[in-house]
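Let me begin by presenting the structure, written as structure tokens, before commenting on it.
Here the complex is missing one protein chain, while the rest keep their positions.
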Amino acid sequence: MGNAPKVALLGAGRMGQVHGRSAAANPRLDLAYVVDPHAPTAETLAAELDCAVASQDAVLADPALAGVLVATSTSTHLDVVLAALAAGKAVFCEKPLDLDLARLRAHAAQLASPAAPLYVAFNRRFDPNFQALQARIAAGEIGALESLHLISHDPAPPPPAFIPTSGGLFRDFSIHDFDVARWLLDEEPAELFAWASCLVDPAIAAAGDVDTARIVLRCASGKLCVISNTRRSGYGYDQRAEAYGSKGAAMVGNPRVSTLETWTPAGALAAPIHPGFQSRYAASYAAEVDHFADVLAGVAEPVTGYAASVGALALAEAAARSVASGAPVRLADV
Amino acid sequence: MGNAPKVALLGAGRMGQVHGRSAAANPRLDLAYVVDPHAPTAETLAAELDCAVASQDAVLADPALAGVLVATSTSTHLDVVLAALAAGKAVFCEKPLDLDLARLRAHAAQLASPAAPLYVAFNRRFDPNFQALQARIAAGEIGALESLHLISHDPAPPPPAFIPTSGGLFRDFSIHDFDVARWLLDEEPAELFAWASCLVDPAIAAAGDVDTARIVLRCASGKLCVISNTRRSGYGYDQRAEAYGSKGAAMVGNPRVSTLETWTPAGALAAPIHPGFQSRYAASYAAEVDHFADVLAGVAEPVTGYAASVGALALAEAAARSVASGAPVRLADV
Amino acid sequence: MGNAPKVALLGAGRMGQVHGRSAAANPRLDLAYVVDPHAPTAETLAAELDCAVASQDAVLADPALAGVLVATSTSTHLDVVLAALAAGKAVFCEKPLDLDLARLRAHAAQLASPAAPLYVAFNRRFDPNFQALQARIAAGEIGALESLHLISHDPAPPPPAFIPTSGGLFRDFSIHDFDVARWLLDEEPAELFAWASCLVDPAIAAAGDVDTARIVLRCASGKLCVISNTRRSGYGYDQRAEAYGSKGAAMVGNPRVSTLETWTPAGALAAPIHPGFQSRYAASYAAEVDHFADVLAGVAEPVTGYAASVGALALAEAAARSVASGAPVRLADV
Partner (left out) sequence: MGNAPKVALLGAGRMGQVHGRSAAANPRLDLAYVVDPHAPTAETLAAELDCAVASQDAVLADPALAGVLVATSTSTHLDVVLAALAAGKAVFCEKPLDLDLARLRAHAAQLASPAAPLYVAFNRRFDPNFQALQARIAAGEIGALESLHLISHDPAPPPPAFIPTSGGLFRDFSIHDFDVARWLLDEEPAELFAWASCLVDPAIAAAGDVDTARIVLRCASGKLCVISNTRRSGYGYDQRAEAYGSKGAAMVGNPRVSTLETWTPAGALAAPIHPGFQSRYAASYAAEVDHFADVLAGVAEPVTGYAASVGALALAEAAARSVASGAPVRLADV
């Protein structure tokens, strides 16, 4: 690993552990530090990953450090990223860059043409299934894309205490679908309409949020996209995408935990889909860290950064406004 | 067939031939007459089905006649039905009863509590697949229903000349989905929002219509339903329904023309879905004529009549208004 | 039906009812008589099918009669068929023509070049799924056929009392697979090896038969075919065929009773396959009666007659000998 660029992990919580393990296992990166305000958390992960515990300031001051992986708490992402960029470090930032659209735009100067490469981790772009679908569409194999249907159904709702800090269903959860929609549509949505209900848990409504939504996007060309979201599917972690074009359709479904089928008089039972994002997206998490290695090696530009962050967040903002007003929202007004 | 009730077929066009053949093959009905303003059309079908050609007046005047199957041109449905009911004949009417909501409501007195049984043929309620889904939902097997997704994609657009007489995409085509939505939701939708584009054929836009739509329904309980429509799928006749509930999901897909699979390095190719409604819904067309035999035998009430017709047509009307206004429409206002 | 050829049904038991209903519903045939030694059985079916009860002698003496459908008890098939052919009547004979290979061959003169057309009803050749597979193979789409796997698993064993009269697993049950093998291989098998067990019901062993078998066929060209049989699957009526060729594979599976899928944490449950041959092969039974109408109309030669009967029965005989001897059997020796 003598030539692998030295990187640090900032934040050793749930997603920090995921990205830290990917970085440690990737021979193209040299994970040198783990930073976390909670010392035992940092120490445990550093021990597992065979690297040092350090402070953020010390890490950013290390001239040998090439980049950082930011997986701190969401509310701190933007400040940490700005500090890292100011220190000239390449940044891998767990999504979202920030939950506040205005605040994000206020830092456009530092973020849109950053001093060092900035990758914001919309991991679904690295899922082999979504990639296969995008390649199929881009190759024109279904003709001109006319409509999309994106499904993201969580297996079970988060604890109610999480809701007030989440930014709401659209900024926290639908944000992935907004990014996928922008990527697959290959055209900026012009308008958005959303209806949302609270059907899963009254505590979510009590916290001012919704848990079940249908969102429609319309592009200037007439392309339509429906997003289907729920906080609780009752059957597993359901993430699908269907694309309809002038010559046919293409779609990606849910991988299953095995290819086992059981045949009884009740029918043929296929094995369950994955129970959560950790196993479903294991490959995409590793792949996006590998993409960061490409960025550090100078052989790739970050596929998603400030523009993708603002684009997806503006759609989330529009969805929230549409639900509040009961009317469609023009993206130009967001 | 000595005891089978005597019935007549009014209208020997495309759907008249479908229903006429079902009636002739059904041992519980005695198809006695075929009526059509175009004599050769009537004669050809009467010869095939081994019954007599007659005029509508003569048929309705036959005291031995128990019922009529109405498959005349859409614009005449209502007048023919009213005449048949006035003559005391049970009616099987190909959908729609009428394309004009106000006109339909104006005849509520004769249609809502008709002098003889009135069945309006929303055939999808007799498709074994949709029936299996409805039974599963009604039995509570997916818990409380929370959302629906209905897909109706035609294989290819109709000739442009048909468009001006069709009533438009929503009254002509989506009407089936509106009926299925009301049936599966088991709750009247309170609001509707629709966006529609013309992406398939500019001649459709020139005729003042749309060919691609996404419609969202919302019930007072918060249940949501998305309807996906296109006039041209590029891959066959696609009719599916997905139901999401508090405990899981259930869905029905497209039967295929065979169970053949072909394996090559490109993947596993499953046989095509049906190319059109004739083969896809052959069983449901026969089953709805059998339902009419039940109605004539006095062992069943018509499953769909005036109320279903008005309910579905009001949703179509709301969809057209929503597209025109760009805003959601309350069904109470339609 | 004035011009439809007049036919009679001989035998009104289980398969007689199936074929009688197909004949009555087929506008290209005029089913005039039902014959059965048990008068009430004949009368009930004749009433349902709106035709006359008659004796076999009277029927065969009717100069207006064009053909007979033979569905009498298996042990009488050959005598009835010979009588009908002698009377110049075209014959549709439910399989098998006879269970005794030597006896069948002894009548080769009358059966191989019969005085009137002789169709022996190996119904699987009229199943749309098997037909699709055969067409795919014949068209060369999987290259040169190299091996086959045929699966026939009954849902539940027959009553033990049936076993002694059945001819044994191979003559009664595997016979369909032997016919399908000959059809799909398009080359006469040269050798056969079989192993069989009694795993389902000891009463079957007590009756001198087996209930679970694996049979391997080898052609002179080296093509191999495995047949998998059981009297009790535990999950439904399972009938599949897989073909492996030099360029890929093609296979047909089991149609399901609907396209319903149910998603729960346990997985995705597809609707059951058919519970028995009646619903699974409804279309093929109707199609083979329609084939007989083609034969009577002079537009088709019977697809299977004496040669197919002897070919399949010789394989059954070889299987029984292989199980008895524990060694492969050359078909030339049977």
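Think of it as A, B and C in the order they're written, each chain with its own count starting at 1.
Basically, a residue touches a chain if its C-beta (ideal position, glycine included) is under 8 Å from a C-beta of that chain, and two chains touch if they have at least 3 such contacts.
Just so it is clear, the model here is predicted, and its values are computed rather than measured.
Visitor: Going by the stated contact criterion, tell me the shown chains that border the hidden chain.
Guide: Per the contact definition above, the missing chain touches A, B, C.
Visitor: I'm checking contacts with the chain that's been left out. Which of A:174, A:254, A:284 or A:304 qualifies?
Guide: Of all options in A:174, A:254, A:284 or A:304, contact with the hidden chain holds for A:254.
Visitor: Give the residue, chosen from C:16, C:96 or C:248, that touches the chain omitted from the document.
Guide: For the chain that is not drawn, the touching residue is C:248.
Visitor: Using the touch definition from the top, which of C:25, C:199 or C:303 touches the missing chain?
Guide: The single option touching the absent chain is C:199.
Visitor: In the whole complex, not just what's shown, which of B:47, B:112, B:220 or B:270 touches the removed chain?
Guide: For the chain that is not drawn, the touching residue is B:270.
Visitor: Among A:221, A:262 or A:278, which one is in touch with the chain left out?
Guide: Selected residue, touching the omitted chain: A:262.
Visitor: For the chain left out of this view, which of A:37, A:88 or A:128 touches it?
Guide: Candidates A:37, A:88 or A:128; residue touching the omitted chain: A:128.
Visitor: So that we can see where the missing chain sits, which residues of chain B does it touch?
Guide: 233-236, 238, 256, 263-273, 275
Visitor: Please give every residue of chain A in contact with the chain that is not shown.
Guide: Per the touch rule, chain A residues meeting the hidden chain are 1, 25, 50, 128-129, 132-133, 136, 141-142, 247-255, 257-265, 271.
Visitor: Against the chain that's been left off, what residues of chain C make contact? List them.
Guide: Interface residues of chain C facing the absent chain: 142-144, 146-147, 149, 153, 191, 193, 195, 197-200, 212-214, 216, 218, 222-224, 226, 228, 230, 232-235, 244-249, 326-328.
Assume only the chains that are shown with their structure count from here on.
Visitor: List the interface residue numbers of chain B and of chain C, divide the shared ones by all numbers used, and answer same when the ratio is over half, different when under half.
Guide: Same-residue interface.
Visitor: Taking only the C-alpha atoms, how many degrees of rotation bring chain A onto chain B, rounded to the nearest 5?
Guide: Roughly 180 degrees of rotation.
Visitor: On a CA-centroid basis, which chain has its centre farthest from chain C's?
Guide: When every chain centre is compared against chain C, the largest gap points to A.
Visitor: As a quick test, compute the distance in whole Å between the mean CA positions of chain A and chain C.
Guide: Whole-Å distance between the two chain centres: 58.
Visitor: If you average the Cα atoms of chain A and of chain B to get two centres, how far apart are those centres in Å?
Guide: Measuring from centre to centre gives 42 Å for this pair.
Visitor: Centre to centre, by mean C-alpha position, how many angstrom separate chain B and chain C?
Guide: Using C-alpha averages as centres, the distance is 39 Å.
Visitor: Would you please write down the residue numbers of chain B that are in contact with two or more other chains?
Guide: Residues 142, 247-249 of chain B touch two or more partner chains.
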